[in-house]
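One protein chain omitted, others in place.
Here the chain labels run A and B in written order, and each chain numbers its own residues starting at 1.
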Amino acid sequence: MDFNGALLAVTSVLELKDASITFGGLRAVSPLSFAIPQGQLAAIIGPNGAGKTTVFNLLTGVYAPTSGEIWLDGQRVASAGKTIRPNALVKRGIARTFQNIRLFGDLTVADNVRAAFASHQSYGFWHALLQTGKMASVESAIEDETQRLLQVFGLTNRAENLARNLPYGDQRRLEIARACATNPKVLLLDEPTSGMNPSETADVTRTIRLVREQLGIAVLLIEHHMSLVMEICERVIVLDGGVKIADDVPSAVQNNPQVIAAYLGSDEPELNAVIGT
Amino acid sequence: MRPSSLPFPLVFAWRVFIFFVVVRALMGVQGTTLFAGKHPIINPYYQNILINAGIAIILAVSLNLINGITGQFSLGHAGFMAVGAYISAYFSKEIGGVLFAQLIALISVHISKQLGTLLLTFQQPILFTIAILVGALAAGAAGFLVGLPSLRLRGDYLAIVTLGFNQIIVSLIRNWKAVGEASGYIGIPKFTTFAWVFALAIACIWSIRNLASSALGREMRAVRDDEIAAEASGINTTRVKVVAFVYSAMWAGVAGALQAHYIQYANPNDFTFLRSVEVVVSVVLGGLGSITGSALSAAGLTVLQEVLRDVPGAFYTSVALVGLAAYWNFVRVKSEQSGSKSMLRAFVVPFFALIAICLCYWSPQVNAVLERVFPRLDLPDLRAALESSKGALRYVIYSVILIVVMLLRPQGLLGRREWSLAALQRGRRVGKGVEGNLA
Partner (left out) sequence: MEFLQQVANALTQGAIYALIALGYTLVYGVLRLINFAHGDVYMLGAFFGLFISRWTGALTLSQNNKSVPLWMTAVVFVGAMIGSALVGMVIERFAYRPLRTAPRLTALITAIGVSLLLEYGGQMAFSPDPQPFAALIAERNIIDTPSFSLSLVQLFIVGAALLLMLSLNFLIQKTKIGRAMRAVSIDRAAAQLMGIPTDRIIAFTFALGSGLAAAAGVLNSIYQPSIDPLMGVQVGLRAFVAAVLGGIGNIYGAVLGGLLMAFAETATVAVGLSRYRDAVAFAILILVLLVRPAGILGRNVAEKV
């Protein structure tokens, strides 16, 4: 049962069509289908080991699907046993962050963002070697964009700090800023609030809203903080054991008996305690 | 020197012009007193050191592109150097001259006699340019081959594979009849002059600085810091790594060509992994990722090798090293904010080291004094022992320097900073860096 099914064919930026993946006989993701329309903010939730990060790795070209297809912005990017390399996928408009923050630690904050323009704002080897006028004009375009992104994410005054010296919350924000610098149509966030205290979580929540509202990027996130999911997402996909068991608006998912069973057996009050409603 | 927005060919032509003006100016100086003539200011002995230093600089700065900036661990730079040296030498000795003569003959007959004679006067630089290019291209091809495993292997394993390629190249040369096998390749024409080395060293530093400060350099550093994140940020890590390997290998090839046409001899034993290690040492000692650091330490180590050739040189070097070690040790202890007692303790080891060094150096005098007091002592003459094992002494001190510098300054002499005259004038050693981020 797809969410918003009628509109999908026209406006979805990202679509999984019966994509599955098997590791040495172990089926990590059973044939899975869903589509993300432009600008949607959706979440994938599910118990540990449900295959959430594996879905992300499928979407970003880390693994090729065993069967099925993945479509990105109207083009097929992966089919059974075949996928394009992660960096080529980035060029087509998909960006991601990682569960354990992965920054370029010894680069400055600004350079972390600048580096992510590689896929769409670049110049060749000879221009770099001879420092040509083209390099100057591309660099100045990158610089403008970088400053704008740093501004949007509130990192301007950190621009010259080394990324590894940033506090945890700022590191996460920088990772999201860097992902946005690749000019994506859809942004995948893998547990953006993991290991964060409530105020840092609130900060990330604001950042995610920002991405959607100011940059108009569709966001798909994996998250364990149910309050965050319920607060900002328009749609929740629930995975359990590699199978999609629900795909609906948050309020509907919250009361879905299958979801409750997946998390806690079938004890409804406890689920409410967990998801904080 | 920010790139202006002038059209590319204009800017490029301007830069080439400036470059030639500088080189020409130096060669003009060479014509008068600095290098040649009856009483050159820089005599052949120093010229020799300068040329060796220039070659070492090209090697270290180019390796820094792989090891320091792209973060791949290559231990086979001497292999690329060997390819460049042998291929270019083979070209200029066996092919180039004949080819050139035929070309001149053709031109003289079919086009114009004047052009033929004109070309003939420039035979040597033209041949050498082509030889260097051929050597560089061959080395670049080898770099491409060696770079391919870097797509699959990481860290120590990549280091071993590059080392292996180095040994394989040396082993193949040892069995290549046309270039003298293991006994070495003799009779290579002497083309290398100080001006060539100087110009190419500058070109190497300049071009690698440019790469490092460009988007490509940023991508290289991104790959160094986190390859998976780089790939996920749209960086083509394959391209970045292969470009680094090929470009770096080409410069190693240039260095090899310069060396072969300087000493007019190439021996496979000069290109074993020990030479590669020497280059890695320069890079790490100067500070991984610091281009000026690599250049400075390569030049410094070359000079050091010369200084260490005799015992007084070794003595002064050791004393200087002890002083430097004491200073670094003191700074370290001070930064740990311990009491004055441990600050004093920072000088204990250097103090005894200094005494030991002096005792060895002035061993005859010390023995004479001691034997006056204790006539039967029969002390060994340490100074004579040192004189007799000079060759080994040089490496012993060299290795002690390595260990001491690494223990007391693990980040290398400059760390990741760049060093520039402008920064010096501002009274600070910390350059703002070419892209303003190397604080």
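FYI, a contact is a pair of C-beta atoms (placed from the backbone, for glycine too) under 8 Å apart; a residue touches a chain by one contact, two chains touch by 3 or more.
What you see is a predicted model; the values in this text were computed from it and never measured.
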| item | value |
| --- | --- |
| Given B:149, B:189 or B:313, the one touching the chain that is not displayed | B:149 |
| Given B:43, B:171, B:269 or B:365, the one touching the chain that is not displayed | B:171 |
| Where the missing chain touches chain B, by residue | 67, 73, 149, 152-157, 159-161, 163-165, 167-168, 170-172, 174-175, 228, 273, 277, 280-281, 284-285, 288, 385, 389, 391-396, 398-403, 406-407, 410-411 |
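Note that in this section only the chains that are shown with their structure count from here on.
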| item | value |
| --- | --- |
| Chain centre separation in whole Å, for chain B relative to chain A (CA means) | 45 |
| Complex contact set, residues of chain A against chain B | 60, 85-88, 90-91, 95-96, 98, 102-108, 110-112, 114-120, 122-123, 125, 127-139, 142, 160, 178-179, 181-182 |
| Chain B to chain A touching residues, read off their complex | 1-8, 11-12, 15, 207, 210-211, 214-219, 221-222, 224-226, 228-237, 243, 416, 435-437, 439 |
